[in-house]
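The complex is shown incomplete by one protein chain, all other protein chains being positioned as in the whole.
Just so it is clear, A, B and C label the chains in written order, and each chain counts residues from 1 on its own.
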Amino acid sequence: MATATLVEEQRATDKTALITGSEAIAVACKLADVDVITAYPIRPYDTVMQYICKLVANGEMDCEYIVAEGEHSQFEIVKHACACGARVFCGSSGVGWMYAMEALTVTPALRIPMVAMVGNRALDDPGAFGVEHNDALTVRDLGWQLVWVDSAQEALDTALIAYRVSEDRRIFLPCAISCDGAFLTHSQALVKIPSQEKVNQFLPRYNRADLQLHPDNPITVAPQGNEDWVMEIRRQNYAAMERVSLVLKEAYADFDRIFGRSYGNPFFEEYETEDADIVLMGMGTLSTPVRVGIRKMRTEGKKVGFVRMRWFRPFAAADLAESLGRFKAVGVIDRDYSFGSPYMSGVLTTEVRSAMYSAPGPKPPVLGFIAGLGGREVTVPDVEKVAGAVYQAAEGKSQPLTQWIGLRE
Amino acid sequence: MGRLYAIEVIYRGIFQKTLATRITRSIVLAAHEEGKQGISFGRYGDSPERNGIPAKGFAIVGDDQKTLEEGMAKYEPKDVDVTIAVDDTLCKGVESWAWYGLQPVNKLLKPGGTLLVTSRQQPEAILQMAHRKETPYDLAIVKGTVSFSGLWVYKDDHTDVRILGAIAKILPGLFSLKSVQKIIVDQWNDPVKAESAARAYERISSVTVQPGQGNPEVPYKFNLPKWHEMGEGIAIPSIPAGTTMEDPATHATGGFRPDRNPTFKKYTTRTMRPVVNFDTCIKCTLCWLQCPDSCFDVTPEGLYDANMQACCGCGVCEAVCPVKECVTMVNETEFEDNASQWEAWRKDKAGYEAWLADKIKSRPERSHGFRYRGQYEEQIPEMLQVAREK
Amino acid sequence: MATYIQVDPTQKLEPFKSVKKLPLEEYFTSGHRTCQGCESALVMKMMVKAAGPRSIILGSTGCMYVANTTYYSTSWVVPWMHTQLGSSGSAALGTSAALKVLMRKGKIKNEPINVIAFCGDGGGADMGVGAISATLTHAEYNSLILMYDNESYANTDIQLSGSTPWGANTTFSSPGKVKRIMHRRWKKNMAGMMAAGHPECKYVATICMSYGLHGMNAIRKALAIGGPTFIHSLDPCPKGWDYDPYLSHEMGELAVNSGVWPLYEVENQVLRLTGRTEQIAAGKIRRVPVRDYLLKQGRFAHFTNDDIDYFQDKVDEMWDKWLIPGVIPFRKDVEADPPALN
Partner (left out) sequence: MSYTELTVWTRGIIMDKEGRDIVNSVSAAARQEGKHAQAMENYVDNPDRTNAPTRKYCRVSDSVLENELTYENERPNIVVLVEGTMVKGWDYMRGMPAGGTLIINTHYSPDYMLRFVPGLERLAQLVCVDAAKLADHKWLYYRLGELGLDRLSTEGAAERSKLLAPDIAAPLIAAVVKTTGIVQRKTIEPMIANQHAFHAAFEEMRITQLNPVAV
């Protein structure tokens, strides 16, 4: 009796561990009792699969752990497993994510709630290990939910939330969790690991319901369509993506209630914005040098804030535009590029500008900055330089709409 | 603004693909001889074509480029001046493989337009098959054996040029015989073909079909559901498991009838159908087993009844049947409905025997493609002879 | 020997004794949009008749996807799901893995369910060969990968694949005024390669549904034996091969009897020539000349006598010189002239 109580108590208590972002996601997979996992090597995401391998080998996790022969197969295998009702996990980085592109395209179309980790990495060529967000962003138009996290804790929590939202019958869409290569995937931090009981309370079992591929539920899935059908099918996915915001808010509220950790607005996080004149924006671990830079600038009397986008798909355009309308100017730092796009800026910048266009409120100038490509460090002086340019714009002085920061010129 | 002409060619997929393309291309080229602008295209949804499954090609011609543009960037025109059916069995209806429901062959014809059919039949036989239409139209027949060939080897039996010559007569505003003959010589450098076109021009005649005339059957339709009425995840229910059959005479049950796809029936693919002599059947199972379309229902006494909604007329059952004239392929124009042969046989054996004897007189004169090298060369003189007959 | 591979129980599928003992039920029925005389549709029908109702079928892109299931309509009675062109191996693996783990964890009822993934020769012998190969090494997952080989990308308009026979006319190898033979590659030996390269795969077979009972029994064996298995079926294609559809059955017989398509199975690493091929090898029946097979098809209409002779020589070589006729392409000469040992 005493022993049992002790075990109960231990299981009910959150533990703290010093782990990397990759390991945090591996732990989330264990807690979520994922059924089928496929691995294929590519840095930096693949450390998550190394951790999972150990969890399986040590008997801490019961799943089919399959090493595939390429990313295309890696994603196809879990896609089919998920169609049969298995909870699945997968992931990749950079060109590996690209190699799986065909599977990535069909996954949301089939309403497969796969959760995948993207260890963000620059696309070849040249082969590079460092972070760039273009890999994950390639699926932004396809029906994937896309989220960027900036700490190992957030990675773990978001993975649990991702399962809950994706597997909700109202949604059934895949979710990619973007973790910056090196800074998040390979950097250890203290992470609170929730108890299994709490996770079970938060995350119901995956129920494929009417779409489960099983002899007891004879259905024909994904027949060939033509112009008579495709628009209607796309419209259904549109409706599902439309519902994500609601389900996501429910999940975050429940998460706060059960785990006692609140993330505020799920879609974006604000830092030092209350009295800010201008704000900077970005995604992922960029938040660290930006926060340091802001603290420094505030000692110099410059009121700079920061808005970190968390969920990129769905994109909370109205909320964001309302929030950004409070400031005199906005500087968006993209760790990606969109060559030839309007104003030749990055992807996030284009999205933020687009969100501002239809906003009813004030529309401050939005400047785009491209920085930190290929994993280059974004330094505090870089951040100060960005803020300086944004101040200029706030004062009505002309500035190039897109600037490259930290480039040797 | 000038005049816009639209002509469709309804044909058997693959078997008549080259034929149809030659016709639509030549229409555009001949009209261009007279200063008109045109385009030629196949219905995109019919591709990849399947052997025998009805498909469509179009020629759209305008007096000038601006007129032409009104008829461009469409999968198919709303209405047409001439519908050409290069196989008479197509008059039973068109169920293209990517469509839903069955379209009457004359569906797109404008009032007063012309349905041009390649056939050895008389107009009465064609009208037994073609569905009734609310407006009058003309029916013209290009006499001759229906031309079939395969993907790679074309049977150059002058069907293409004879149809072109006939169009020059039917729709003189589109192009003259002279223009047709010019582009024939330009393309194929064959004066004999130009002569064939002239002969068809001279001989073609038409009858007017009134709204009350034609096949009274209402073709099956399919209503496309709205987006929120469709299941999610691109999933649809599978076909239910089948059931046993019931004997119409004894009411005994047994055997097996598979459930069948309710939205695609495939029978308009058929140009010939198997008729079965149930009295000589030895129940060897081969027709049933080797049928790619699972079209044989297994009767309570273990006979095999070809379901005429599912049969596409490939002829494999006849080919594998070890008993002489137990399964015989018969020209589809001989039949007016898709009724069960086995039920007819069960109800009236003597009547069925007489019916069968009558039907198997009409073996199909068409072969559906390549059988051996030199085959077409052997067939062409005879086909041309038939074409010259009155 | 310790056991490292845990294979779930499979269905007990005794061989069908005769065509008269076949189940009447169809699990792939009418209303598919294939060509008249489509032998691949016949393979689908027989495949699932052999497997029975407790099956999940995965179909990779190709004719048997596009023609069989055009949205809102299907010919499948059993559950079926599309998979990408090169993914038949992955689809089989993922489905089988899901069933295994969900049954182990008690999330679905524990029972044997057949998993069959099919692909055409384009999806199998070309694009998907890597994934199929990988799946055949995953010995703990029960599945069958069936490659229906109609010797071209038949769905996209008859383009040549790695499985198209030498010299055939396809839209990517149509003969011209200067070059008569545009396709100069010999057909890939897919089943032999799968058998030789995957020692833990317990069953590989070649079939042709002109011999339906033989083919269905091969499928039943493949499903019952446990672990991943592979079957290569040669399917005459009236459209791409250009012959009159009623000849489909005969064309398959000619492919086997001319020796172009040897029938064999490799069961637990033991190779056996089967059906007519066994009789040919035993000298009980003579191979018919390939000329009889080739001249019935429009895709070879451009062949000269020299081309036919070349084709015959290559087939003869396969029978007379290969280590195992029609299966293993290593030359017997190697045995006659062994490398010198010091």
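Methods note: a contact is a pair of C-beta atoms (placed from the backbone, for glycine too) under 8 Å apart; a residue touches a chain by one contact, two chains touch by 3 or more.
Keep in mind that this is a model prediction, so the values were computed, not measured.
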Shown chains that the omitted chain touches within the full complex: A
Contact partner of the left-out chain, one of A:Arg140, A:His186, A:Arg298 or A:Lys385: A:His186
Touch criterion as defined above, residue of A:Thr285, A:Ser323 or A:Thr402 at the omitted chain: A:Thr285
Of A:Asp14, A:Glu197, A:Glu377 or A:Glu395, the one touching the omitted chain in the full complex: A:Glu377
Options A:Gln50, A:Asn217, A:Ser341 or A:Gln403, residue touching the unrepresented chain: A:Gln50
Footprint left on chain A by the chain that the document does not show: 18, 20, 22-23, 43-44, 46-48, 50-51, 53-54, 58, 129-130, 181-183, 186-188, 190, 285, 288-289, 292, 375, 377-380
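One rule holds for everything that comes next: only the chains that are shown with their structure count from here on.
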More contacts between chains, A-C or B-C: B-C
Distance between the centres, which are taken as Cα means, of chain B and chain A, whole angstrom: 55
Whole-Å separation of chain centres (CA-atom averages), chain B against chain C: 33
Chain A and chain C, separation of their C-alpha mean positions in angstrom: 43
Junction residues of chain C - those touching two or more other chains: 53, 66, 70-74, 76-80
Chain B: positions in contact with at least two other chains: 98, 100, 225, 230, 234, 236, 238
Interfacial residue positions of chain A with respect to chain C in the complex: 33, 35-36, 38, 62-64, 66, 68-70, 72-73, 76-86, 102-103, 106, 205, 213-215, 217-226, 228-229, 233
Touching residues on chain A, where the partner in the complex is chain B: 109-111, 172, 210-211, 218-223, 225-229, 231-233, 235-236, 239-240
Chain C-facing residues of chain B, complex: 13-14, 47-53, 97-98, 100, 150-153, 225, 230, 234, 236, 238-242, 255-256, 258-266, 269, 283-286, 289-295, 298, 307, 309-310, 312-316, 318-320, 329, 367-373
